[in-house]
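The block that comes next holds subunit A.
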Amino acid sequence: MDWIAMATGFILILMGLYGALTNRNILRIIVSFSVANTGVNLVLVAVGYMRGRTAPILDEAVPMTDAVTRIIDPLPQALVLTAIVIGLGVTALMLTYAYKLYEEKGTLDISKCRDLKW
Partner candidate 1 sequence: MRIPWALLTLFIVINYGLLMTALVQKIGARVGRRHGIPIWQNYIDMIKNYALRTSITHGVMFYLGPVFRLSGGVGLLLFVPSIYGSEMFANFSFAGDLILALYFVFFGTLGMALGAAESGHPYSAIGITRGLSQMTAAELPFALAVFAVALQYQTLSVTEIVAAQQGGVLHWTLFTNPLAVAAAMMSFLGSMMRPPFDVVLAPQEIPIGPPTEYHSSFLAMMQTNRALFPVAKIVVYMNLFFGGAGSWPEFFLKVFLIYMVSAFVGVVFPRFRVEQSIRWFLIWAVPLGILAVVLV
Partner candidate 2 sequence: MIRRFAVFLLLLGLGAIFADLLLGYTPSEELNLTARYYAEHTAQDLGAANIVTAIVVTYRGLDTLGEVTVLFLTATIIGMVLARGRKHRALQRQLPAAGELLTTGSRLLVPLILLLGVYVFVNGHLTPGGGFQGGAIVASAALLLLLTDPLKRFSHRLIAVMEAVSGLFFIGLGVLGLVYAGGFLDSRVLPNGAFGTLFSAGVMPIIYSFIGLKVGAEFTSMLTHLAETEQS
């Protein structure tokens, strides 16, 4: 059953990419990418997950001594945190771009901004 999370993640990525590569509206593209990013994050944590273990926080429930046997891999969680923030940063930046482009051209259709080519 562990692979469900991962599979979901992958599917989210593919869905996101499909949306991003077929929609013309820039906002939709951005949204699609954040869907894909979510998928990525899901995959990340899924890799860290181990059946029957608990969060890597030491307290009464999980004494230091048998932490090794009780907790799941903490690293992916740390990575995911970073990944989320970076994804957010890029998304925000793209939104800004979208806004400026709209200001510039009055449209959000990506196929309309092709004044640079060849």
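A word on the picks: all candidates are chains of the complex that A comes from, given by their letters.
The rule we apply is simple: a residue touches a chain if its C-beta (ideal position, glycine included) is under 8 Å from a C-beta of that chain, and two chains touch if they have at least 3 such contacts; residues count from 1.
These numbers come from a predicted model, not from an experiment.
Here subunit A appears alone, and the candidate among 1 or 2 that touches it in the complex is 2. The residues of subunit A lying in touch with candidate 2 in their complex are 2-3, 6-7, 10, 13-14, 17-18, 21-22, 47, 49-51, 55-59, 64, 67-69, 71, 73-75, 77-79, 81-82, 84-86, 88-90, 92-93, 95-96, 99-100.
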